[in-house]
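All protein chains of the complex are present and in place, except for one that has been dropped.
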Amino acid sequence: MFIVKYIKDVFSGIKSLLVGMRRTGYYFTHHKEIITEQYPDNRDTLKLPERFKGEVVMPHDANNEHRCTGCTACELACPNGTIKVVTKFDITPDGKKKKAIDKLVYHLELCTMCNLCIVACPSDAIVMAQTFEHSVFDRAELTKILNNPGSRIMDGVE
Amino acid sequence: MLEEVATSTEGDLVINVGPQHPATHGVLHLVITLNGETIKKVEPHLGYIHRSIEKMCESLTYRQFIYVTSRMDYLSAHINNHACALCVEKAMQIEVPERAQVIRVIMDELTRIASHELWWGAMAMDIGAFTPFFHAFRERETINDIMEETCGARLTMNYMVPGGVMIDLHPDFQRKVKEFIKLFRSKVHEYDELVTGNIIFRSRMKDVGFLSKEDAISFGCTGPTARGSGVSCDIRKLYPYDVYNKVQFEEVLETGGDSLARYMVRIREMHQSISIIEQLIDNIPEGDFQAKTKAVLKLPKGEFYTRVETARGELGLYIVSEGATTPYRIKFRSPGFSNLSALDTMARGSKLGDLVAMMGTLDLVIPDIDR
Partner (left out) sequence: MPLTSAFSIPFSRFDIHKMWSLTDITTNIHDWLNETFSPTWVLIIEMVIAGIAVIGLFAVLGLVLVIMERKVSAWMQIRLGPNRVGPKGLLQSLADTLKLLVKEGLTPGGADKFLFNLAPIIALVVAMLLMAPIAFAKDFQLWNLNIGVLYVSAVSSLMVISILMAGWSSNNKYSLMGAMRSGAQIVSYELSAGLSILTIVVLAGSLNIPDIIYSQADGWWIFKGHIPALIAFVIFIIAVTAETNRAPFDLAEAESELTAGFHTEYSGMKFALFFLAEYVNVFIVCAIGATLFLGGWMPFHIGNWEAFNHVMDYIPSSIWFFGKTFFLIFVIMWFRWTFPRLRIDQLLNLEWKYLLPISMFNLILVTAIAILKWHF
């Protein structure tokens, strides 16, 4: 029957539309389902997972000592040339010359947070930090020196 | 463009959709010849986001080049990385621990669901419904959070290394994934209510953008695009890698060949992915997450090819090695490029509004096409 099919079509069509409207109507009235995060306002409660890859940092202990031996494994592992290790020779107390880092230059603007340098580091000298707000007004601020001024290598790290 | 105008016949309307256009999801440029509202010809112009990734890979070592491939098809970044890892492992005959294999497959399927979620939202937006986009992102965000917790990043995770995965699973991973499955199951009926069952949507999708089985094969279409036309081409089934031969899942096939068939394939694939994850999530074997590999990887001299099933279709990776630490030549066979080539055949004779719907069902990611 043509007419019956026509009327059935009309009713099933209207029903499918009403089903969709019921769903949006549900969300219109149920504000608890809202998923918006008001980002700059929720900075205090925002907790990033500890594995989040924000930027490369070099932890220092209380005596301003780090674990970097200047082996350049990170520099070799980096796909983008983000890390430059500048080495110098320290004179140890017993008079021997020892290779140590002068500067570990890190170009945040080149970094893709691929984690390869962290994996490559044999002495766990560098880690990923959870910071993520990296925007600055001057590009030069993105080039960072990871070791603190005057810092030296921790005892026992070879 | 100027030649197009010159060669077009009298009465044709030539319009440029893109490179900046709300419907192209990126920088795809389509030159469309119209007769009124009816499409006479569609000509895709590529190259706006070509970054020569293949050439870049030639200067990177086998550990380093994996991260670049995340930037091809950014929505299934993890699966791209999987292809690279598989190819290196195949060439060097590295035995991957079973734990790593299972982790990889779970991550792959999570990525596939996330990609299909985004496609679903964007597809509905192409058709003109805005609300589904946000509903899709609610579930996708949960997956991204899971990824962030284990891999440290949300989209370009770089979690794969040759021989396994970079870091072991987060202790909360299994709980979070189970929670996600529960959430997905409780929300997935909304997809049918909002979009799939909607009469307007169905009439927009049914019998438009027809791609026959023969055409799908001859254009080299893969993935949901080809499976919508009834071509069995799921690499996970045909050439199983990692633990895909140990899980039960069904290759989703639709025979319609129209936009609705391609849509249904993706919707049903999400359910299949969920079932794969369910089978694996409680059975992650103990053991190493990474095989012992040398610090410097050197592939033996020769040519190597692997393929994986990304969210968009078959991704092939072809490496020519001269025995050095970097590849001599790399070629990606990206699914989007072949799928896009079928657009002209699909679109001829249909209305301009349907072209947008067809592009939606092809699930194009432009960096994947251009590389």
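The first chain written gets the first letter, and so on, giving A and B; residue counts start at 1 in each chain.
Here is the rule we go by: a contact is a pair of C-beta atoms (placed from the backbone, for glycine too) under 8 Å apart; a residue touches a chain by one contact, two chains touch by 3 or more.
These numbers come from a predicted model, not from an experiment.
Participant: Would you mind spotting which of A:Met21, A:Leu46 or A:Val86 touches the chain that isn't drawn?
Facilitator: A:Met21
Participant: Who touches the missing chain here, B:Lys90, B:Arg138 or B:Arg154?
Facilitator: B:Arg138
Participant: Among B:Val102, B:Ala129 or B:Ala153, which residue is in contact with the omitted chain in the full complex?
Facilitator: Looking across B:Val102, B:Ala129 or B:Ala153, the contact with the absent chain belongs to B:Ala129.
Participant: Quick one: which of B:Arg204, B:Arg236 or B:Arg262 touches the chain that's been left out?
Facilitator: Only one of B:Arg204, B:Arg236 or B:Arg262 touches the chain omitted from view, namely B:Arg204.
Participant: Taking the full complex into account, what residues of subunit A touch the chain not shown?
Facilitator: 10, 17, 20-21, 23-25, 27-28, 31, 33-36, 38
Participant: Even though one chain is hidden, which residues of subunit B still touch it in the full complex?
Facilitator: 13, 15, 21-23, 37, 124-131, 133-135, 138, 194-195, 198, 200-201, 203-204, 351-356
Here is the rule we go by: only the chains that are shown with their structure count from here on.
Participant: Compute the distance, rounded to whole Å, between the mean C-alpha positions of subunit A and subunit B.
Facilitator: Measuring from centre to centre gives 25 Å for this pair.
Participant: For a test of understanding, state which residues of subunit B touch subunit A in their complex under the given definition.
Facilitator: 60, 63-65, 67-68, 131, 134, 138, 141, 148-153, 156, 158, 161, 166-167, 170, 190, 193-195, 197-200, 202
Participant: Give the list of subunit A residues in touch with subunit B in this complex.
Facilitator: 12-13, 16-17, 19-20, 22-24, 35, 48-49, 51-53, 77-79, 112-116, 119, 128
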